[in-house]
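The structure under discussion appears below in the form of structure tokens.
Only one protein chain is missing; all other protein chains are in place.
Going in written order, the chains are labelled A, B and C, and every chain counts its residues from 1.
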Amino acid sequence: MKLNGVLIEDTFAEAFSMKVARVLITAVSDRWVRVATTEATGFGTSIIGCPSEAGVEKYLTPSETPDGRPGAYIQIFQGKFEKLEEQVLERIGQCVLTAPTTAVFNGLSDAEKQFNTGFKLKFFADGYDEEGEIAGRKVYKIPMMEGDFIIEENIGAVGGVAGGNFFILAENQMASLTAAEVASDTILKMEGSITPFPGGIVASGSKIGSNKYKFLKASTNERFCPTLKNKIEDTQVPPEVNGIYEIVVNGISVDAVKDAMRAGISAATKIPGVLRISAGNYGGKLGKYKISLSELL
Amino acid sequence: MKLNGVLIEDTFAEAFSMKVARVLITAVSDRWVRVATTEATGFGTSIIGCPSEAGVEKYLTPSETPDGRPGAYIQIFQGKFEKLEEQVLERIGQCVLTAPTTAVFNGLSDAEKQFNTGFKLKFFADGYDEEGEIAGRKVYKIPMMEGDFIIEENIGAVGGVAGGNFFILAENQMASLTAAEVASDTILKMEGSITPFPGGIVASGSKIGSNKYKFLKASTNERFCPTLKNKIEDTQVPPEVNGIYEIVVNGISVDAVKDAMRAGISAATKIPGVLRISAGNYGGKLGKYKISLSELL
Amino acid sequence: MKLNGVLIEDTFAEAFSMKVARVLITAVSDRWVRVATTEATGFGTSIIGCPSEAGVEKYLTPSETPDGRPGAYIQIFQGKFEKLEEQVLERIGQCVLTAPTTAVFNGLSDAEKQFNTGFKLKFFADGYDEEGEIAGRKVYKIPMMEGDFIIEENIGAVGGVAGGNFFILAENQMASLTAAEVASDTILKMEGSITPFPGGIVASGSKIGSNKYKFLKASTNERFCPTLKNKIEDTQVPPEVNGIYEIVVNGISVDAVKDAMRAGISAATKIPGVLRISAGNYGGKLGKYKISLSELL
Partner (left out) sequence: MKLNGVLIEDTFAEAFSMKVARVLITAVSDRWVRVATTEATGFGTSIIGCPSEAGVEKYLTPSETPDGRPGAYIQIFQGKFEKLEEQVLERIGQCVLTAPTTAVFNGLSDAEKQFNTGFKLKFFADGYDEEGEIAGRKVYKIPMMEGDFIIEENIGAVGGVAGGNFFILAENQMASLTAAEVASDTILKMEGSITPFPGGIVASGSKIGSNKYKFLKASTNERFCPTLKNKIEDTQVPPEVNGIYEIVVNGISVDAVKDAMRAGISAATKIPGVLRISAGNYGGKLGKYKISLSELL
């Protein structure tokens, strides 16, 4: 099929189950929402080498937050709830509690699994904490040098989805990059999903393991490398393609991941020079979810 | 003494020795320099709970980088070289190699200690890497989906300084915050130093340990909490002060830390509503460096 | 009355009738939407000295625009339709047609008054223009050095409202400024209104005419100047207030102006150090609209 003149390959993205916590962070201004959420979700692209996968889901207007200030949802992913709880505590404790003017609320109040992150962090007050209520939520007030830090007692977590993805193949690198930028900017405005890689984009789409080195968990996907297309026999890079970026999407549900992929692909196909959309999978053997591009669109 | 009408307290900042690696990262545009360096230095405020301390040192114009593209220096801190080398490998491998259009160069070519991070990362090419030279530096070209990723063979590290700091005391929280913003924006334009906390600012200045809970490594510094000043007897918050932020400065040398503190304090004292500048120390018992505010200015 | 602990004065904002054109501009990326709309609405704070009043109304996601790309509404104000039509032609022709990747659509398709701005600009194509259709709208394609520029045939205009306003009085300048920043950031996310002054904020609230100089149309409103409060007898600045900013709101309808004022005031009252909200009027003698703060909230 074609979308906006761009070929959509007849393939599917293969996605996985991971645990996800969702935190709603507010601050006095857009600047501090952005800074706190960026710091808290940094060094969080892939659990291959990062302590967790993490990203900003969506920025929120004052009318959308419990305390009437600007805010954002962030998501943090790990394989198991125990490790996830540790990461939530450390990322909130080190990167949000320390950030100017922030407050922290539960982003999944209805989830069965609840971490008592706020309860744990109130000990930082060294006995000077107080309980309070904001918009019906139980919060702790922790006196600090700036004033008081507010945090809700619990942070919810659920079984989520990681590794939704699509590839943008273009005439050259800059066309592919611009399309990837616009796709990730578009997904940032959607609910329920994150793009954990830097700026939402993967420059280095990889294969599992390595042909040459047994000690590697992942290595470059040489069949999709434009600069190798004339050097290897089994290249998958079409002759007219010279730049490929991948967008990886995680989310709190498979529907959130699908919505993000749909919007991102649609935005990417608007960029002049984009030729094809594809997706990454392992033949359906590894992941729980198969997201067909054609069904999506 | 007074600076721009603001009282500079007669005290000193106490700073510590840590190991620091310095990396020069370039990309096709300012956007991707910013994104890659922010991701690579995220979740890096304090080694109390983060895998390392990290931050962007300074953005560079194309004329200041080896490959003539926009760039930035980042710094990564850990207690020992072994742990630091791991962190450099993981942060570069997960957050820079994966980011669109980046290249990585040695930020401390003359240092005695050199990590062969580039040599290790070239295995990602699964045998398709090539050697090259850029501005006299030995680099590896790693074919990827976007094109080629460039990385210099080594990344240098030295003994650095962590925990340089100053406090901004103001009439209210917003005056203190604006001054802290301007101070950290100013330090971002200086060479050799970083401000590892979110947006360069600490909202939650802490004391070592806790009066009440033995299991805590650090807790709120209640004597500097404006909202407690009428509730505790030994408050250090002057009656006219209602907001305090701390700026923490790390650097590759004590001179770099001092230059940053000087410029940051000078900028902060320009903000209406700022009343005093102070600094944090442990009576000189813990840290190797004592940086006197009055000698600094 | 009080809102979030802040006194809302029992007064009203006095607003005026002006003609307003509304233009929907799209571009390949958020960057170019922002740049083109900012350039096109610059030098547009007040018709006292600017060729028109102008501002960005709201940024739009790809799903909200006719061509599926990022976009924004802008508004341009003048006293009469003739002058307004000139300004629309010049601002679009000089600042949007010239900007990379932009397309221009009618922001008020249902308005009775329609300017044929697109028809006029197509002559720039020197005969090489073509007609097309996007989302049911008749457009012209104008070949340019970058590729094709797209513009809809007509731009609609209506009778709008200018000069809606409120004052933010705070303990000091930085508290007032932060509140004004947050208020204007909040209004930027709302539909139907603009804040024409720089960054949405007026630093220099004025009175009509001058006490001392007959040749002046407007001069400083000395009774609201914090630095004069101890020098003049009829000051209106309460003793505890040391910083005041004004937000001016224009819109395509009085309801749009009211919605913006309500959201902006609500956001401003969340900022620590804000003491009062007031508004500017001329005793109700000059403007068509009286917007009571207490009825608004």
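Rule of thumb we're sticking to: a residue touches a chain if its C-beta (ideal position, glycine included) is under 8 Å from a C-beta of that chain, and two chains touch if they have at least 3 such contacts.
Just so we're clear, the structure is a prediction, and the values are computed from it rather than from any experiment.
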Quick one: which shown chains sit in contact with the chain that's not drawn? A, B, C
Write down which of C:L7, C:L97 or C:V158 is the residue touching the left-out chain. C:L97
Which listed residue (C:L3, C:V35 or C:I134) would be found touching the missing chain in the intact complex? C:V35
Out of A:A40, A:L177, A:M190 or A:V249, which touches the unshown chain? A:L177
Just one of C:G164, C:P226 or C:G287 touches the chain that is missing; which is it? C:P226
Against the chain that's been left off, what residues of subunit B make contact? List them. 4, 28-30, 61-63, 67-70, 147, 178, 181-182, 185-186, 189, 263, 266-267, 270-272
Against the hidden chain, subunit A presents residues 170-175, 177-179, 243, 271-273
Touch residues of subunit C, complete complex, unshown partner: 28, 31-32, 35-36, 38-46, 48-51, 54, 90-91, 93-102, 123-128, 142-149, 167, 173-174, 176-177, 180-181, 197-199, 201-206, 210-213, 216, 218-222, 224-228, 231, 242-246
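Here is the rule we use: only the chains that are shown with their structure count from here on.
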Arrangement of touching chains [line / ring / star / complete / other]: complete
Numbering shared by both copies at the subunit B-subunit A contact, with half separating same from different: same
In whole angstrom, how far does the Cα centroid of subunit A sit from the Cα centroid of subunit C? 35
I'd like to verify one number: the distance from the centre of subunit A to the centre of subunit B, where each centre is the average of its C-alpha atoms, in whole angstrom. 25
Multi-chain contact residues (two or more partners), subunit B: 173-174, 177, 243
